[in-house]
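The complex appears here without one of its protein chains, the remainder shown in place.
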Amino acid sequence: MDNKFSIDICGIPMKNPVMVASGTFSFGEEYAKFYDINKLGAIVTKGLTLEPKTGNPPPRIYETPAGILNSIGLENPGVEAFITEEWPHLSKLSIPVIANIDGDTVEDYHKIAWRLSSLEGLAALEVNISCPNVEKGGMAFGQDPESAREVIKAVREATHLPVIAKLSPNVTSVQKIAEAAVSAGADAISLINTLLGMAIDINKKKPVFHRTFAGLSGPAVKPIALRMVWEVYKAVKVPIIGMGGITSWQDAVEFILAGASAVAVGTASFVDPLTPLHIIAGFKQYLADQGIKSIGELIGAAHPF
Amino acid sequence: MDNKFSIDICGIPMKNPVMVASGTFSFGEEYAKFYDINKLGAIVTKGLTLEPKTGNPPPRIYETPAGILNSIGLENPGVEAFITEEWPHLSKLSIPVIANIDGDTVEDYHKIAWRLSSLEGLAALEVNISCPNVEKGGMAFGQDPESAREVIKAVREATHLPVIAKLSPNVTSVQKIAEAAVSAGADAISLINTLLGMAIDINKKKPVFHRTFAGLSGPAVKPIALRMVWEVYKAVKVPIIGMGGITSWQDAVEFILAGASAVAVGTASFVDPLTPLHIIAGFKQYLADQGIKSIGELIGAAHPF
Amino acid sequence: MVLNCPEIAATAKPGQFIHIRCSDGLSPLLRRPISIAMADIDTGTIEIIYRVVGEGTKILARKKKGETLDIMGPLGKGFPIPEGIKFPAIVGGGIGVAPLLFLAKAINTANKRETAGIIFAGFSSDDETFGTFFMEDCGFKLEICTDDGSRGYKGFPTDLLEKYINDRKIENDTASVNSSKEIIGPMSPHVEIKAGGKNAIDIIYACGPKPLLAKVKSIAAGAGIPACLSLEERMACGVGACLGCAVKSAEGGYMKVCKDGPVFEASQVEI
Partner (left out) sequence: MVLNCPEIAATAKPGQFIHIRCSDGLSPLLRRPISIAMADIDTGTIEIIYRVVGEGTKILARKKKGETLDIMGPLGKGFPIPEGIKFPAIVGGGIGVAPLLFLAKAINTANKRETAGIIFAGFSSDDETFGTFFMEDCGFKLEICTDDGSRGYKGFPTDLLEKYINDRKIENDTASVNSSKEIIGPMSPHVEIKAGGKNAIDIIYACGPKPLLAKVKSIAAGAGIPACLSLEERMACGVGACLGCAVKSAEGGYMKVCKDGPVFEASQVEI
């Protein structure tokens, strides 16, 4: 393990700070055909719910300038099928695997957290209170400090695993939500989830997506994501996992300088599956070139004093 | 005047629904060298303040994927110099001219609105409660319904001119701000202003901008802007001026279908000064092709029932 | 466009596609899926045929001989060619004919008979036709249709398919052929072949616009003939990781066009 590059995020030991973002890597098997995914810092699974979810009708993806809108609707096999079908191969990986969880109600979050906590080797839970693509729950929990607090508290009570709160960018003050999550026991903060957007088909004169709104991700949102990492870094003491439009190692360095302890690559994997590896390599070179002894030196280093 | 294409927005008669956005067209003289700006639907001036403002130190512009960050800081000659230097040539135009106004305090807004109301021929005031690039006032007024209401009320009391509230997208619920503005007497709503973003110089390990944050505009933000127009259309009855990343006539049609009565072109003018004219031509052709008799038919037409 | 990529050429199956990064910048951001229209192990090349419809294909069309292209593939599951098929029908519409060329060749190789089968290919006009000599060379009887009647039958290829089937009512009660083992193509979709009269269609392959596929599905269901349809959906990852390219499964829920398809047995999917 390269010590310069390794980082411990609330007890999750990562050999490098480059993860893959929930929902853009499924359960790892697809991209494992393209490269050795044990080279990643960590993997975050597709969002899981208690019951299987079929997801939203197509179209589910729409391209926008330097971004994509998605309306997947949390399609997933449910927590039980995850445990029987996916966990066996995931648990064989040598890197931390983080389960991303979602629920319609606070109770759902509690239950799924409790259920997953029985999995030996699972590294942490990332609590998605920011999914814009579902009828109930999801983003609504992440748009109000009080309900964010409730959800995180319920998960905290259900698990001994590190709890990462994944926040929505669709708020006036992301700091307030972050503070609420931390006060309820979150060990780390992930951000950002997708921005709420939409597109209209001018021939049909109707929204492109059945649910009208969809989630915007990709390079287009990077300036906003970076700003939010900066804001949350100033507001809370727990580690931050930064994401939103990261495509190059330069982007990753920007997020670390803004205050993230690790970064996650999402949409960019669709453009080039090897993006996470390119970022790892470029980031390493940057550390060497700059004579930086540990990545810790870089976290938040762009903040004054 | 082509009646199909003309539209009256709270008493501002426009021969077509394509305007130019505040701060991207200065006071019109620059682009007047490239085309006959009397072909536009209307012009919105650079943001004006009571006293002259020197603006922020450079860099003021930074390019991002399909967007730009700007930190101009409302550089403007102040309302008196505007009246003596700019109004004489603006008042000679045959199209409506709308003054964009900004203030540090509610009182500032009142004063500048009152002062501008004496200008014969000025079409309306666009009240910027959403500028992210200034120390005081600006965006803060647009992030809270109560203060939005106060500003609009103060302007309303100071003027007989139509009052357009220009909203910030950096909020959890843009509907609530729009409702507050309308309840305080806004005759129309303009949105969106820029999204708060930032960039970091990884060599200097410091934010690119002196004020750290800057405003994101351009094609990157279009899906978000469109969603907000959709939301505000459902929330209030007054006309909406839609903007944010509009580059093509197709974009403009999307905004109208989402509920805008007119659109404004901002960043795209930097890419191609003739963008507004291309949009006008393409839009006209679309109306003809679709056999649409009046643009009114199209406003909000993508909403169900 | 011919691409030199021996690894892909060596393993590609008809119906599979490659995922192309058209621009090395950010616009367009996503890759574009394009079917493999031919693969040649010997030369190590594959061929793609595409229509310029938007930004991605426009950039693609500007590439010059000798340039390199960032592609992923072969992706997806191709057309199954079960052993024992005697007289397949291939139905293509427009650019959807592209992957069917590769299929025609593969059937011809796998199933050497005097007449390999029949192809109904529809185009908007004579100018738009492609691959016709090639399909005939593969031993297929070729029926061309154009929307404007500028060549062949004026109308849809599904009209001709329907007529063909009606003219030669298949004996549905004859014993099913024992083996449905595939000799080319992936295991799924599982297809069962029934024996019919002489030159009676025993399997239908189709690729083209949605209305064409829907029509083929209904004709095939009516006639009790298995049909394999190649579907299109907007894609992001192209490998099954994003769940973006959903198609409704007949059993409820969704399947992924990029990974579970793009070829599906008609009865598996709702279109």
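Note that the chains are named A, B and C in the order they appear, and that numbering of residues resets to 1 at the start of each chain.
To be clear about the criterion, a contact is a pair of C-beta atoms (placed from the backbone, for glycine too) under 8 Å apart; a residue touches a chain by one contact, two chains touch by 3 or more.
These numbers come from a predicted model, not from an experiment.
Considering the entire complex, the omitted chain makes contact with A, B, C. Looking at B:58, B:88, B:291 or B:304, the residue that reaches the missing chain in the full complex is B:58. Within the entire complex, the positions of chain B that touch the omitted partner chain are 23-26, 30-31, 33-34, 46, 54-63, 65-68, 70, 72, 75, 218-219, 247, 267, 269-273.
Across the interface with the omitted chain, chain A contributes residues 65-66. Counting the whole complex, the residues of chain C in touch with the unshown chain are 23, 25-28, 55, 59.
Please note the rule applied: only the chains that are shown with their structure count from here on.
Chain contacts here are complete: no pair of chains fails to touch. Seen from the C-alpha centroid of chain A, the farthest chain centroid is that of C. Chain C has its Cα centroid 50 Å from the Cα centroid of chain B. Distance between chain centres (mean CA atoms), chain A to chain C: 38 Å. Chain A and chain B have centres, each the mean of its CA atoms, that are 34 Å apart. Among the residues of chain C, those touching two or more other chains are numbered 26-27.
Touching of two or more other chains is recorded for residues 65-66 of chain B.
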